[in-house]
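Only one protein chain is missing; all other protein chains are in place.
Lettered A, B and C in written order, each chain numbered from 1.
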Amino acid sequence: MAPGELLTGTEGGALLAAAVLLPFVGMLAGLLLGGRWLPRVAFVLMPLGLGVALAIASARADADGPLVYLLGGWSPPLGIALRADGAAVAMLLAVAGVVCGIGAFARGDFGLAPGAGESRGAFAYWLLLLAVWGALNLVFVSGDLFTLYVALELLTFAGVPLVCLAGSGETLRAALRYILFALCGSVLYLLGAVLLYGGYGTLDMPLLAGALQPEPIAYAALALMTAGLFAKTALFPLHLWLPPAHGGAPAAASAVLSALVIKGSWFLVLRLWLDVMPGVANAAAAQLPAALGAAAIVTGSVVALRQQRLKLLVAYSTVAQIGYLFLLFPLAFDAAGDMTLREVATSAGVLQAIAHATAKAGMFMAAGLVYAALGHDRIDDLAGAAKALPVAVAAFLVGGLALMGAVPSGAYLAKKLLLGSAATSGQWWWTWVLQGGAAFTAGYVVLVALRVFRRPPAPLADLKPVSALSQWAALGLAVASLLLSLAAVWGPLPPDLLAKAFSLEELAMLPVLFGAGALLVAALARSPLTGSSGGAARPGFAGLGTAFEAGDRLVRQWAPAMLALLLVAGTCGWLLARG
Amino acid sequence: MTIETLFALTACALVGIGLYGLIAQPHPLRKLVAFNIMGSGVFVLFGALAKRGAAAGLPADPVPQALLITAIVVAFAATAVTVALLVRLIEATDSASLADAPPRE
Amino acid sequence: MSALLDGFSVVAVIAGAFFYLAGTVGLLRFPDAYTRLHALTKADNLGLALVVAGLLPQMDGLLAAGKLVLVWLLVLLSSAVVSQLIARSARRREARP
Partner (left out) sequence: MSTVVSAAVVLLLLWLAVWTVVARDAFLAVAGFVVYGLLLALVWVRLAGIDVALTEAAIGGGLTGALLLGAVGRLRGTEAATATEGASAGARAGAAVLAVAVTAALMLGVLVLPEPVPTLAPLVVPAMPATGVGNPITGVLLAFRALDTLLEATVLVIALIGVWSFAPDRAWGGRPGPRYQTDPDGVLAWLARVLPPIGVVIGIYVFWAGADHPGGKFQAATILAAMWMLVQMAGLSDAPRTSHRGLRAGIVAGPLVFIAVGVLGLWAAGSFLAYPPGLAKPLIVVIEVALLPTLVLVLALLMNGPPRRGGPA
């Protein structure tokens, strides 16, 4: 084959390979140069990577369909193709942005002082941040199930050491639990991919989408892959590893884990169900991820409200928000059970994922700053924090506001799209879950706000200085989340989505949510709010809160979690087959 | 029964055996061994499917076989990371328990 | 000629397999580490030698035959060293308590 005839895909496709490889090249260069070069290499890579993502976005805007790149000129099923549709481009851009924000924040923790040698933390952090970035880009653009398996493993191997950067026994235990459970998830995923190859002779997603038949091998494969990916995403009740891992890591690492790493496996579930499986999935089976998501929202939120430490509160809020990310699956189906609302569901999911990535990164960073400045992050003792650390506290609250779907946040638009789908398809029950999830989020914003704005009993002594850049990076990410829907509507989504955003009825939603959130806090939080609320109903509700905590502890043990994993796979397969 | 069906069925059983060990054995090292058995079951299944796909004069479909080499190496990397973590955990805490530390009030 | 060589192969390989069997029985039945090692190394080395010798006439070409001999030599080398090491550590463990 002469070079001229080589089939390589669409215009600008080579950028996809660049997006994947640049971070890895940076990681290798950082490993070689070491020492004080580590942050420098990362800071060179960040604008470069962002530039590549922007170039991809512009190439995608000029193209008619998805960008495609055939590596080595070999087309699937023999070769591997990289593809970027709208969802992938949005995720590429968002991850590049969040990595830049987190990188700016982490300079405070892992930037090396002049004259200091290479430290373990800086070495691991910068190299693994780049590795996570490359692996995520690969997840977004790869169309091959086996390459995606390798990408997921890359993500796990890069994520696990981030959990135990602090090196304490507890974080090592969290990391060990994480890797064992995640490996189990990967092996189930690989098993599903193997079955698909055995059935259809290809691992390429578009080819599979055309070949899949509603038959046992497809049901088994998709059920196994779905369950494995749920485990890697930490969807309730498979979240045993998440709270200690995300709560125990240094803030800069928690932000990476919570904002970015879990999005990889989640994005793959999205791809599988909406792009690969349309011929196999059915509306009944799609209720499963959303039902688990609803359970995640309730359990994660209640347990979050009962945490005593800010970082653990944020970690449990991630458990709840992961649930929110799975509500879109049944809402891709219309009332007749056909997948006609797929585009809307995908848009809503990607928006929600980006909103969560930006807001959650900002919130973890804010929690880390509070810890660094005060020397603790006990929620009860946060009085005066707003005055001492205005920017960090603002980042936390703006992030919370964005997550609960205040206009014009990305979460607002995502919720609006899903509410529309729920109404169209007649699945009214998800309306309640969508609004309830927002109320719970409002709950922990209220919980924290009530404390940080109080006057401290004694003036806060010996505050440690924290980097201003770090604070502004946190606030920047949170604000980006709050303004996300403006960017989305300016970009690919129809502008009339925001037409009524500032109407009275939409704006009135906010105080309603806050009110509901305050009620939830009063009923469920561990310590009564300000002494005044509570009342007669409290003991009963507090008992409910304790019950949720006990349930959470139970499913976070190894054997129940593993059994749940298999049960999820079995239920999913059964629902698909019954279809 | 053809040899590839025999090995494919064996592979399914290996996956089940590994899964049981992964759930029931408390020690992380035992879980890791069980994980490796489960993984090898998946690999053997892939290999049996590759043998089933023998065509065009090749004794087996070479694509799965090449992927298997990658997968075996990745599984080794996973084992190496896990072992290093486990040994470090034992050094740091004198315990290999995966259970949460008792809640501190 | 070829029938003769085939016959030699069969006899040698069966004899080799017998030594393996004997070695394995010894490994399972003998009382302590030293006697077990004795059974294992003696029988396995001789067994492998016979199997290799039996297979030599069946190989096509000197290079392939050379590889077989190399395999045998390498196994001899490593099993001799490893049984030394095992015996030594067994003796140390005995001396300790």
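Keep this in mind: contacts are C-beta pairs under 8 Å (C-beta built on N, C-alpha and C of every residue); 3 or more make two chains touch, one makes a residue touch a chain.
In this text, all values refer to a predicted model and were calculated from it rather than measured experimentally.
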item	value
Neighbouring shown chains of the undisplayed chain, as defined at the top	A, B, C
Touching residue (missing chain; options A:S119, A:T340, A:T431 or A:T546)	A:S119
Selected from A:G51, A:G169 or A:G201 as touching the chain missing from the view	A:G201
Positions on chain A contacted by the hidden chain, ascending	1-4, 6, 8, 14, 17, 21, 24-25, 27-29, 31-32, 34, 69-74, 77-80, 117-120, 123-124, 127-128, 131, 134, 138, 146-147, 150-151, 153-154, 157-158, 160-161, 164-165, 167, 172, 191, 195, 197-202, 215-217, 220, 558-560, 562-563, 566-567, 569-570, 573
Touch list for chain B against the chain that is not drawn	1, 3-21, 23-30, 32-34, 36-37, 40, 43-45, 47-63, 65-70, 72-81, 83-88, 90-91, 94-99
Chain C residues that touch the omitted chain in the full complex	70, 74, 77-78, 81, 84-85
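Definition applied: only the chains that are shown with their structure count from here on.
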item	value
Separation of chain B from chain C, taking each centre as the mean of its C-alpha atoms, in whole Å	32
Chain A, residues touching no fewer than two other chains	none
Of chain B, residues touching chain A in the complex	15, 19, 22-24, 26, 28, 31-32, 35, 38-39, 42, 45-46, 49, 52-53, 63-64, 67, 70-71, 74, 77-78, 81-82, 85-86, 88-89, 92-93, 97-101
Interfacial residue positions of chain A with respect to chain B in the complex	78, 146, 149-150, 153, 156-157, 160-161, 164, 167-170, 172-173, 175-177, 179-180, 183-184, 187, 190-191, 194-195, 197-198, 201, 244, 553, 556-559, 562-563, 566
